[in-house]
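Quick one: the structure is below, questions incoming.
All protein chains but one are shown at their positions in the complex.
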Amino acid sequence: MRLLSPKQAQRMAIGILGLATFAILSVLVFIIGFVLNKGLPVVSWAFLSEAPSDMGRAGGIFPILITTLLLPLLALAVAMPLGVGTAVYLAEYTRETRMTRIIRFGTDCLAGVPSILFGLFGFIFFVVMLGFGWSLLSGSLTLAIMVLPTLIRTSEEAIRTVPDAYREVSCSMGATRWQTVWRVILPNALPGIATGVMLSIGRCIGETAAVIFTAGSVLGRHVPSSLFDSSRTMAVHFYLLAREGISNEYAYGTAAVMILAVLMVNLVAYWMMHAFIRRRAR
Amino acid sequence: MPLFGGARGNTEPMTTPSQKQVKIAARQFSVFFGKSQALRSINLDIHAHAILGIIGPSGSGKTSFLRAINRLNDLNPDSRVEGTLTMDGEDLYQASCDPVALRRRVGMVFALPVPLPMSIYENVVYGLRLVGGERTARRSVLDQDVETSLRAAFLWDEVKDRLHTSGLRLSGGQQQRLCLARVLAMRPEVILLDEPCSGLDPISTARIEEALVSLKSQHTIVLVTNNTKQAARVADETAFFLMGDLIEYGPTIQVFTTPENRRTGDYVTGRFG
Partner (left out) sequence: MKRIDEIIARPLLAAIAFSALASLLLIAVFILKEGLPFMARIGFRDFLGSSDWQPQEGHFGIFPMIVASLGVTLGAMAIGAPLGIAGAIFLCEFVPRPVMRTVKPAIELLAGIPSVVFGFLGVMVLAPLVRTHFGGPGLSLLTAAIILGIMVLPTVTSISADAIMAVPGAFREGALALGATRWQSVYMVILKAARSGIIASVILAMGRAIGETMAVIMVAGNTVRVPHSALDPVCTLTAKIAMEMASASGLHRQSLFAIGVVLFVVIMILNALAMTAIRSRKGASS
């Protein structure tokens, strides 16, 4: 039974769909706005540059900031050669075979593992079995495995968009395959790869479950000085402040810094991707 | 005034091909891609310090032959050869012949100009950097090489003030000359060109033809072209390929005016093409 004419049905549909989209966007704006509203007043130069005191009720988050910076960088130091190397192999050194399909399947599955399981694995493997203890080392190695699929995927895409003509030309000049990869293909794919790096950094900044069981949650007054030191990231600090009810105020402050960092990283990633696509199209 | 065989600025007396040394020789040479055969038992001598023009309709195997010389066909995993192809007497397809080393002695210019995504300077020295060694050690030596190559490609005057800008910013004709300069920097013994002027305007085409004629005293040049008149203008010898077979080859004058094979005559007069 037709209640509405097609035009009326469409108007209603657009209304409902638009409302849904508006709802989604409002949530986004609300979250960011609310956290920044409550947290920015807390964020001062002192907050950013001082060490925490009194379990985080006072002082700043400087060592925590440094840890939050260090962990993704260390993770990338391990994950980038592995990720880009995998992408180079898949794109330049083989054709699609059963082996490459298995590799891709493994990569996709790894991408779907939830962070709590990374935390479990990192704990039993790096912290306990290999004896690294709760440390930057355990944390960064765990994060490296976590971001590996993202790096592989974005790097491979970036490498595949490099025009074949460049490969032919380089080869005809007497370059070995590796020379072509190193001198022409990778430099050309760099912006695409950098996008993947940015996305990975963003993921590491917000990661809690994988980090808390591997890098630990030591709240020190000093910046961690060795790979075997344990320390906490902003996400962990924020979680503990909130959960243990230590300081809502400083929790908001940490959250504000975290959100700003994530926003910035994602914006840079997005802008890089656009520059890359625009350059390709030329 | 001779109309054929390097009419542009050719001051040497024309020697008959049989007196010249053979640089590249093909004997019963065939190229297969999977099941299909691109070249059928080619027998051909390419003489040193001369320009060989290869003409014929599309799909005749001209490009396959060219790419067999620098073993670029190897990039296709389905490719296979039979017979022999030698350079200076050495079989290019024997196990001990390294394709990478071969490609440093044989340069190639492609149909579509492909400057690498780098500056003009870096484009020209790309091949040198691949090899490394003393020619890249000193900046002054490198600069000299760049200038020499760009001059030989008739491009120096147009780009000397912007060597470090991107090669992609040049016009089509300039890009193609850049590709030629890039090849020349390697001081190759042989230069292969695959329809290098196909997308270019007549002035750029003339420049490249000029460059080729001036280069033949130092190099052996093989030029595949769809434009029979270009072969007539520039080549000392011409080979006519048709559907994978080599129908005829010889001095350009002879192939164009008194061809031995009827099909050659038909093609060069434009009866089919």
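First chain written, first letter: the chains are A and B, and each begins at residue 1.
Going forward, contacts are C-beta pairs under 8 Å (C-beta built on N, C-alpha and C of every residue); 3 or more make two chains touch, one makes a residue touch a chain.
Here the structure is a predicted model, which means the values were calculated and not measured.
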item	value
Absent-chain contact - pick from A:Thr67, A:Ser115 or A:Ser140	A:Ser115
Sites on chain A contacted by the missing partner chain, in the whole complex	6-7, 9-10, 13-14, 16-18, 20-21, 23-25, 27-28, 31-32, 34-35, 81-82, 85-86, 88-90, 93-94, 102-103, 105-110, 112-121, 123-125, 129, 145, 148-149, 152, 176-179, 202-203, 205-209, 212-213, 235, 238-239, 242-243, 248, 251, 255, 258-259, 262-263, 265-266, 270
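The definition used in the following text is that only the chains that are shown with their structure count from here on.
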item	value
Chain A and chain B, separation of their C-alpha mean positions in angstrom	50
Residue numbers on chain B that touch chain A, as the complex places them	70, 72, 75, 77, 100-104, 107-108, 110, 112, 114, 116-117, 126-127, 129-131, 168, 179, 182-183, 186
Residue ranges of chain A in contact with chain B within the complex	95, 165-166, 168-176, 179, 183-184, 187-188, 282
